[in-house]
Structure formats: structure tokens, C-alpha cells
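The other protein chains are all here in position, but one chain of the complex has been omitted.
Should a chain be cited, it is by its letter among A and B, assigned in written order, with residues numbered from 1 in that chain.
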Amino acid sequence: MSDLHASLPARGLWDRLTALFWRRPGLLVGVLIAAPLLWLGVVYVGSLIALLVQSFYSIDEFSGVVQREFTLKTYAELLRPANADIILRTVTMAAAVTVASAILAFPIAYYAARFAKGRWKAAFYLGIMLPLWSSYLVKVYAWKMILSKEGIISWAANGIGAGAVLDALLALPGIGGNSLSTSYIGTFLVFVYVWLPYMILPMQASLERVPQSMLEASADLGAGGLRTLWSVILPLALPGVIAGSIFTFSLTLGDYIIPQIIGNSANFIGMAVYQLQGTAGNIPLAAAFAVVPIVIMLVYLGIARKLGAFDAL
Amino acid sequence: MDDVSLTIAEGEFFAMLGPSGSGKTTCLRLISGFEKPTSGVVRIFGEDMGAVPPNQRQVNTVFQDYALFPHMNVRDNVSYGPMVRGVDRRTRLAEAERLLALVHLDGFGDRKPAQLSGGQRQRVALARALINRPRVLLLDEPLGALDLKLREAMQDELKKLQRELGITFVFVTHDQGEALSMADRVAVFSQGRIAQVGPAAEIYARPANRFVADFVGSSNILPPLMAAAFGAPGAWASLRPEALRIVPAEGARIRGRVTGARYLGAGTRLAVAVSGHSGKEEAEIAVLVPAAQMVPSEGAMVGIDWDTGAVHPMEPA
Partner (left out) sequence: MPSETRAPWILKLLAMGGLLFLHLPILLIFLYAFTTEDRSYQFPPPGLTVKWFAVAWNRPDIWPPLWLSLKVAFLATALAVVLGTLAAAAMARARFFGRDAISLLVVLPIALPGIITGMSLRSAFAIMDVPFSTWTIVLGHATFCIVIVYNNAVARLRRLSGPLLEASADLGANGLQTFRHVILPNLGSALLAGGMLAFALSFDEVIVTTFTAGQQATLPIWMLEELVRPRQRPVTNVVAMVVFGATFLPILAAYYLTRGGEETAGGGK
């Protein structure tokens, strides 16, 4: 019929490869995913398994040498009063930080989702993103300066004649201390500051998914308005709150820098892990301690999943 | 798709018509190579395409939403084909200008696709697909996104272009008017099978089965008993509204009551309720009354007459 061809010959390696991948699409996906899978699946998951394995080893109390034999002895050590205290203290702090973040985040998230338009919206977005992404250590450092005895808070408190209030606060048993930067109150404040953006973003996302008409209906916070807020808006924001709380809770559980720099040097899980693997050289116990946040988070995620929080992530 | 056997002749304007999900687009993608047959073969000019990837086929496509490269201007879009085939810059840009002139877009080379209207984008897509001088041009609902007036203008233009270039055009559409007015031959798809293939006029006048009669145009579909009343006993039959005439009720072969009328401009479409011989069979028959004639009022008793050849028996399925 004609001497023309309906197909062109392959030219070069890439044409041949293209043809091969066209005939076997699975091969292409395999080639693409191989390297990331090797990295994350072997190196990273392998390391997580190494952590788990180490936590079942123990340390010889006299020689300090790690004994590579399976034992539950190390986990039993976690239950010793000193160690159980650390875990309880960390979880309490994480819970307090989460609640405070949720309270502080709500007006910002609600305002950004409901009232901010156009330029303001972009400004709000950046205003939340920038603190979230900017240097963690710099933020902690800023608070060390703010909370120090001679710092801006004391100065301001004395300036407005509230120095006595501050002193009374610091004199509170349990959470007080010599100055804000060496008290639980200080540790708590910094945790809230550092993780707050992680609460705002998912909360805003879930509020934005609520139909405007529903927000408008309850936006008018007149008489009985608080009641509307309580019974209409808060339940709608809840998935976002839970999503955000996953971050604030998990990040607080694992942090060891903040309590080390700001606080009364009481131990937290993170600090314990850091000290045990470093100066103490007790890697098995450090590993066992590190498994604790994983277990707590798994339980937490299980609950959050039941409440439908993953749609808001 | 199942049991589809189709031969398209060289230089033909061929339409694949069917509702969405009927397999027409899949059939097109088998030709371009974006789908592979689980069994069976695709041959283009006798050549088995089983091992030939899309980029080595002398086949080009005008995509449904045009799929113009948003980051390239019109000229670079059109000259993309020659570029990836290693044609030097001067030659391919000159060729792009020629193609742009062919689709009446001279001087638009520097624009980005986002700066063009729907009709202009469609022309760019056409020029881009034609620049490689394909043996077959595939068009996937190319006019779907255009408004009615533009669509009709483009139909004429595509038809003209196809005659001038002598390339095989394979055209997918769900619009039966478009298929019938443009194509030399039409394949009607239904549920992954081909319901009928043939010249456009034949598909319209003699639908092979109920699906085709229903989908192509607006035939009256007569079940066997009713068909018998119209003189075609023993089978389903189709009957075009424009093949029917309104006559006085007395002495008419079929009588019925007018139940509705819709003014269409070129005529009026009447709905007439008729009953079959037994009196048990009821059907609503559509009759097209040309604009020049008087339209009986609703509720009137009328007679219906037709030419003997107009009743076309067909397969039930």
C-alpha cells in the first residue's frame, strides 16, 4: 500500500530505555523507588531496629561493657522510681504544653481562617510559617535572654510595679525557682512558644474546611455567643486540634535542648537519653528510654486516628 | 474493551462515537500507544505496534484539553516535535511558522498558551500535532471545550484540512451531530464494544440496533408489536421523525392524539400517543413537522403517514 513506515527506529540508548519502560511500566517505578526505598527502608528502618535491639541489651554494672544478649533487665530499670519520675514529668509537661498551645493557637487560627482576606491572609500565613521554620536554637536562645533574672520580663514587671507578682509566682512550690529561666514555668513557656505554630497550622486548616456560612452564623459573638463558640466552632476545630497536638505532644516528649538550657535541671526523657548515651555510655538504657516516646506516640496516634484527626494533617 | 475489530482506511476521516465510558477513548489510546492491549494486536499500515512505544509511532494526537506545554510559548510548543527529533533550530522554527499560518495563527508565536482563547489553543494543538507529518492524526474530543459557534466553524475547518493534507483523521466524540457531519465513516461504541460501523448516512438511516438508533439522532424506536402496526412485523424497528407526516385522522393508517409539541426553529417536534393493532400497545411517536406546515394543537386527533422504506428493522440489543 505504501512504502512509508508507521514507526520510527529507536535512536540511541534513551529511546531503547523508553521503549523498555513502556513495555514494562513496573520496571520504571522499581528503578525510581529503589534508591529512596533502600535509604529509608534499609538505613533508617534498619537504625530503628538497631535502637530496638540495643534496648534489649544490658550493661555490665562493673565493667560498663554492653552485653549483647537478649534481656528485659534494661526495661525493668525504667520502672525504678528515679526513671519513672522522668517519664511522668515529661508526659505531664507534654500534656500541659499541648493544652496551652491549643488555647493560644485558637484565636490566631480562627482569625486567619475566618477574617483574614487577601494580603492579610498571606501575611498571616507567613507570620506563622516563618517562626515555624526559623532556627530552633535561635528561638530557644532568645527566651534564655528574655527569662533571665536581669532580662526583659523582670525589667517590665518591676517597671509596672508587678515585681511582687513575679516573685510570688516564682515562690510557688514545685513549679517556681530562682528565676524564670531556672523554673518549670520557664521551661513550659519556651516549649509553648517553640511548638505553637505546629498547633496553629492544622487548626487553621480544619477551620478553613468548615463552610463560611456556618462560621458566619456563629461569628456574631454577642449575648450567648460564647455558647455558640463552645458548641459549634470548637467541635469543628477539634480534628485540627488533635492533629496539632500530635506535633506538640511528640515534639515535647523528644526534646532535650530546652529543659537543658531553661529549667531547674530536672531530667526529661530526652535529656536522659542524651546523657545516658553520651557521658554515661549506657546505650542500652538510652535506647530503652528512647522507645518510651515511640510507645506513647503510638498509643496517642491510635486514639487520634479513631477521632478522625488524620484528615486535618 | 472486548472483541473490538476495526479497520480504518488510509486517508479516511473516521469518527468514534459513543457515550463516556463506552471505550472510544481507550480505542484511541491503543492507537497512540498510551494503552496496551491485553490481547490482540494494533496494526498501523500493516505494521504490528506491539513493541513500538508512543514516541516512535508516526501517529500524533490532539488532546482533549490540548495539553499545551504551559512553560513554552506557542512557537516552541509547535516546534517541539522536530526539536526532540533533532531537527536544527532554523528549519524547525520555519516549519512552525508554516504550520501556524496553516491554522491561521500567524504572529502568535511569542504568546504563552495562557494568553490564548480556547479556540486559539485548539489550533496550536492542531499545528503541534501536524508538524511531525503523522500518518494518522488522532483527535480526542478536540472541540468539546469550545462554544457552539466556534465548534461549527472548526468542524468545517478540520474537514477542509483533512482533505488538503490527505492524512487519516481518527476523531473521538460523544456528539453524534459532530460525528455525522464530519466523518466519512463512523464507529458507534457501547459498553466496550462496537455497536455499528459504517458510513455516516448509513448509521443514521439504518441503525443496526436499538442502542445506535437511540444514541444517533432521535429515532422512534418501535418494539415488535408496535413495529407490526407500522408494517414491519416480527422485529424491533426504527423510524425517523422527519420521515413521518401528519395527515387527517380519517382514513389514516395510524391515528393518535397530540400530547406535546416542541418548537425547534426549523420545524416543530410533535409527540403523538398512538396505540397498536391490539389496542394494548401504547407508544409515543415523535413527528417532525416542517416549519411551513400547520401544527395541530395539543389534544387533537391526527393521522400519521410514512413511506414504506422509512421503517427500518433492527437487532434488539
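Criterion: a residue touches a chain if its C-beta (ideal position, glycine included) is under 8 Å from a C-beta of that chain, and two chains touch if they have at least 3 such contacts.
Keep in mind that this is a model prediction, so the values were computed, not measured.
Enquirer: Return the single residue from A:Leu48, A:Leu72, A:Leu88 or A:Ala162 that touches the missing chain.
Expert: Per the contact definition at the top, the residue touching the missing chain is A:Leu48.
Enquirer: From the listed residues A:Phe70, A:Tyr141 or A:Trp230, report the one that touches the chain absent from this view.
Expert: Once the missing chain is taken into account, the touching residue is A:Tyr141.
Enquirer: So which of A:Leu78, A:Ala95 or A:Ile294 would be touching the chain we can't see?
Expert: Hidden-chain contact among the options goes to A:Ile294.
Enquirer: By the contact definition given up top, give the residues of subunit A that touch the hidden chain.
Expert: 8, 14-15, 17-18, 21, 25-26, 28-29, 32-33, 35-37, 39-41, 43-48, 50-51, 53-54, 104-105, 107-108, 110-112, 114-115, 124-146, 148, 150-152, 154-155, 193, 196-198, 200-202, 205, 216, 219-221, 247, 250-251, 253-257, 260-261, 269-270, 273-274, 277, 283, 286-287, 290, 293-294, 297, 313
Enquirer: In the complete complex, which positions of subunit B touch the hidden chain?
Expert: Residues of subunit B in touch with the missing chain: 32-34, 53-56, 59-61, 63-65, 67-71, 80-81, 83-85, 128-129, 132.
By our rule, only the chains that are shown with their structure count from here on.
Enquirer: Which residues of subunit A touch subunit B in their complex?
Expert: Interface residues on subunit A, with respect to subunit B: 1-2, 4-10, 15, 18-19, 22-23.
Enquirer: Name, in rising order, each residue of subunit B that touches subunit A in their complex.
Expert: Within the complex, subunit B contacts subunit A at residues 10, 33, 36, 44-47, 49, 51-59, 135-136.
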